[in-house]
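The complex is shown incomplete by one protein chain, all other protein chains being positioned as in the whole.
Order of writing sets the labels: A, B, C, D and E. Residues in every chain begin at 1.
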Amino acid sequence: MRLKPRGNATVADTVLTLAATNLLSPIILFFALGLGAALVRSDLSVPEAAAKALSIYLLFAIGFKGGVSVASHGVDSTLLLSLVAGTVLSFAIPFAAFGLLRVMTQLGTIDAAAVAGHYGSISIVTFVAATSVLQSQGIASEGYMVAVAAAMEAPAILSALWIAARYSSPKEQADQAQDTKGLYREILLNGSIVLLLGSFAIGLISGPKGLADIESFIVSPFKGVLCLFLLDMGLVAGRGLRASAHQLRPGLILFGILMPVLGSLAGLAAALLIGLSPGGTVLLMTLSASASYIAVPAAMRVALPDANPAIYLTMSLGITFPFNLTVGIPLYLTMAQAFGG
Amino acid sequence: MRLKPRGNATVADTVLTLAATNLLSPIILFFALGLGAALVRSDLSVPEAAAKALSIYLLFAIGFKGGVSVASHGVDSTLLLSLVAGTVLSFAIPFAAFGLLRVMTQLGTIDAAAVAGHYGSISIVTFVAATSVLQSQGIASEGYMVAVAAAMEAPAILSALWIAARYSSPKEQADQAQDTKGLYREILLNGSIVLLLGSFAIGLISGPKGLADIESFIVSPFKGVLCLFLLDMGLVAGRGLRASAHQLRPGLILFGILMPVLGSLAGLAAALLIGLSPGGTVLLMTLSASASYIAVPAAMRVALPDANPAIYLTMSLGITFPFNLTVGIPLYLTMAQAFGG
Amino acid sequence: MRLKPRGNATVADTVLTLAATNLLSPIILFFALGLGAALVRSDLSVPEAAAKALSIYLLFAIGFKGGVSVASHGVDSTLLLSLVAGTVLSFAIPFAAFGLLRVMTQLGTIDAAAVAGHYGSISIVTFVAATSVLQSQGIASEGYMVAVAAAMEAPAILSALWIAARYSSPKEQADQAQDTKGLYREILLNGSIVLLLGSFAIGLISGPKGLADIESFIVSPFKGVLCLFLLDMGLVAGRGLRASAHQLRPGLILFGILMPVLGSLAGLAAALLIGLSPGGTVLLMTLSASASYIAVPAAMRVALPDANPAIYLTMSLGITFPFNLTVGIPLYLTMAQAFGG
Amino acid sequence: MEMKQAKRVEITIEAPMENRLTDSLDRAGVTGYTILPVLGGSGRSGRWSREGQVSRAGGMVTIICIIRPERLDQLLEAAFGVVERHIGVVCVSDCQVLRAERF
Amino acid sequence: MEMKQAKRVEITIEAPMENRLTDSLDRAGVTGYTILPVLGGSGRSGRWSREGQVSRAGGMVTIICIIRPERLDQLLEAAFGVVERHIGVVCVSDCQVLRAERF
Partner (left out) sequence: MEMKQAKRVEITIEAPMENRLTDSLDRAGVTGYTILPVLGGSGRSGRWSREGQVSRAGGMVTIICIIRPERLDQLLEAAFGVVERHIGVVCVSDCQVLRAERF
């Protein structure tokens, strides 16, 4: 944060330098390994139960550490504002995404609504990757951003459903209403939200003393576990790309790269408005830029079964996730610094 | 151990203070999180394979550490006595439990025998939780209590079968004899007993040098893994409670709370008789108070298929386990200190 | 390395002393525990997903550490030579093994070819066990031996298929050609090869800085994880032995002990020829001595379905693996030292 | 052995719909069923596999329901209400059961 | 394709009884069977799920046995001896098999 780049050229330089360092971090390289292995049809695979266990570990660790951080640094006056900002962003981004999709691509309304929902929601692994870049740069951030992440998971789903309903025939609307029964409950009580918020609350209650107890489980091995998890995500993304590459028209690919940048700008604006720290700003930008690959796809299968999962999963996991991981996060970091975050 | 409370009021105070600290430990909070998540029907879940892996880790770690502790402190003259005491307690407690169940509840004999068997046997996680409370209080205990735990797993099953047979018709007895064929072998060679005792033996052979080798696997991350495991146990207990709450008459609930306290008293008496250390006393009390949720249920399904699993699993995992975890262990600790343990 | 035994008696002594220490290491003891548990038909078991996760962890850790080691010590001029030597050994050993099998046992050609293929390939866990013995003796070795291990996995399969084809009728050859379609691709892109080499490459790129990031995941807990994995291997080997012991004629058992020693001599000769360090020599000997239990069995099921898996799996996992683990590695170490390695 | 005629219904459905289907079966009075995990598959929407999946979205389960012939229609109606707009397969075959009083 | 008539027996039984059942089948000369994992289910004793389970007690498995029609009774008797007092379902259907000499 010491050096604030002044002009665009410098910004580009910084992004590139950061991205270059970033690209060589084990986390990214393991994602690339998984991606490559899947694309060449290696039979390398992580058992489903192991992948789920890794994901439980990450949510547990990130939630807990967030809670402890809030417990140690006290609750900022911006906590509530951040939660509101996150919720609003999650509600709003799908509308922008939908508009953009209608302009840039030839997706039908249902598919476009489903994709849009993914971009309003968040990817917790992208969040974690941003956290670890911040850490390596020695930039602090608000611990409660974890809670903001949780708050941003669900609202986008409502927007997506609302958009889909607006463009549907009455018969389709009735069908959707039928499918949606009980869905809101399911979304709010989604395992990943419950685990993230629950661990956050427990971290908040236990504080640094609690952290000391389980530090060598959730802090020191964290990065290594993250590498394994990204290996798995690379495998899954690669399998998806191999199976659905033919459905990815240039417009869609472009959208998958443009949308996160736009999302990050919305996040930046919100962060500046509510006065987040530079680190917090990067995280809110990253959350806004990231696209869901757990909660939203499952909700879409239930509520919009006619939307093609190959499209939204591939865009989210195969395009936007790697973009954020490699170029996006360094870019958001540089932007946050440039815009005085 | 420095302050020995003199009167009942003080005992109650100590229990409460201890319980209050205990209640806010991450271990308990994660159990509560799992319980709550299951009760509100969140889809949070731990894959079966991951839960089994966690359980293998815990048995491996606790067994090994027990063995190393015996290797470093030498074999106490009370080792054999403790093993005998544990075995006798495990044999005897089901009879008391059965009598109490017949008085307090309206369970039929088969159900009552099955439930009684669970209370004679032990829960290794409750044991681990007690160990970690002792640790946080800086109270030492005998390393071989792990072996006592293993010794207490199986005898109660025999008592339960014996009770059930006594109250059965000759036809039922013949059926049970048929089902029981090969059961004793299975019980003794039960995976959790073999792993616990095996790891104990390996720890004993490897000693502190062996521990140094694998310390950063089985010591430092232990508490964190325990948190995850308790999250899972909370989920399983919550699902059980939700499904079978209607079968839990007040008498049964009361039994689920009273029985562990009675069991702990039996454990206390035995510990005083054989002269265990204060820490060892608390552990023997906890073992006596705890109820099985792995080995005994499986044996009961084989040998007493007419006993209702919803009852014994819910009592063991839904009532007695959380009771021990929250109030029980602090109570046993205070009692051990009060009675000069 | 300080004392170089001069005569045979001394060699035997050293082997025995080393083997005795080795036999009491937790790694071996846990293998023995698993073996024993399976032989007495305990229901102790590791879920398949957990076993696969452990195996992924080991490949990830060993590959990465190998890469980092090369990154820090620079590429030795012998790297390429070692890769060539490994490849040649893997190609050549099956021919020796096949000849020996035809002399010592009554296996048919197909079975003998399949078994021979296993002995040309390698067992990564045996390699890891050798590494950890070297470590405990303070003997350094070349980091790129991991890459040599990867290079030795596949060639032996080709030799086995070639041998099998030579002894087959034209009809059988046509069948085999049919089954072998696409097999070479599968073998080269085998998950364990890809993960090992990929992690090696990532370790090479990330260097010591990358290692520092994930050290507390892949270095400190490594031995503990290895213990659990060996427990599982013991269980699997024990189950295999129980099921197929009757097929293990004395000739086969003898082969399972003699062949690794012969293989290690070939490895020793190659190591002396290309001038590996003492540690590297032991590792190349161990690789040559070890028999595959992952990649080759799967390839044999596809390409030589008439070969009896009970034979090759039991020989590899039930005889040669424990032999190498207990007596083999100390023997190879002593031989390497005796022959001036 | 005394056996009775029954119907075996096998429904393969997306994992996120599992609870909706079983709830609907429960409401239709069908309380006996067994749920099998599915590793992967292929259909008009392409090949898929559960390997490495974290989300429930990309998986399916198979629900097997053995039922008296006369109750089949009720079951199928309940099932169809759920699977109608979703991908999945419903397949019915004849079978015979021991202990028919249980169905 | 030359196919032969056979019987497909599907037995869903509690996991702790698995070995007893397969031993009993072995004794009755039935050595061919395949064991499928079960995720969960529902029956007269309520709903259950394997998620997060550590004990074998709360789970079931499905054993599938393809057998020549004339050997069915023998199999059913062996199976019935084991499942008789336990929860579980036995369901038999007609099928046709390739490579009939294997059964």
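In the analysis below, a residue touches a chain if its C-beta (ideal position, glycine included) is under 8 Å from a C-beta of that chain, and two chains touch if they have at least 3 such contacts.
In this text the structure is predicted, and so the values were computed from the model without any measurement.
Within the set E:Ala6, E:Ala57 or E:Ala78, the residue that contacts the chain not displayed is E:Ala6.
The chain omitted from view is touched by exactly one of D:Val30, D:Ala57 or D:Leu76, namely D:Leu76. Checked against the hidden chain, the listed residues C:Pro26, C:Gly210 or C:Pro297 yield one contact partner: C:Pro297. Touching residues on chain D toward the chain that is not drawn are 10, 12, 36-44, 47, 60, 62, 73, 76-77, 80, 83, 89-94. Considering the complete assembly, chain E touches the hidden chain via residues 1, 3, 6, 8, 22, 26, 31-37, 61, 64, 66, 93-99, 102.
Annotation for chain C: contacts to the undisplayed chain at residues 45-48, 51-52, 55, 175, 179, 182, 232-233, 235-236, 239, 243-244, 293-295, 297-302, 305-306, 308-310, 313.
What we mean here is this: only the chains that are shown with their structure count from here on.
Traced through touching neighbours, the fewest hops from chain B to chain D number 2.
Among the remaining chains, those touching chain A as well as chain E are B, D. Chain pairs D-E and A-C differ in how many C-beta pairs they share in contact, with the greater number at A-C. Note: Cα superposition of chain A onto chain B, rotation of 120 degrees, nearest 5.
Mean C-alpha position of chain A lies 34 Å from that of chain D.
The multi-chain contact residues of chain D, meaning those touching 2 or more other chains, are 56. Shared contact sites, meaning residues of chain B that touch two or more other chains, fall at 43, 45-50, 52-53, 216, 221.
Chain pairs recorded as touching, per the definition above, are A-B, A-C, A-D, B-C, B-E, D-E.
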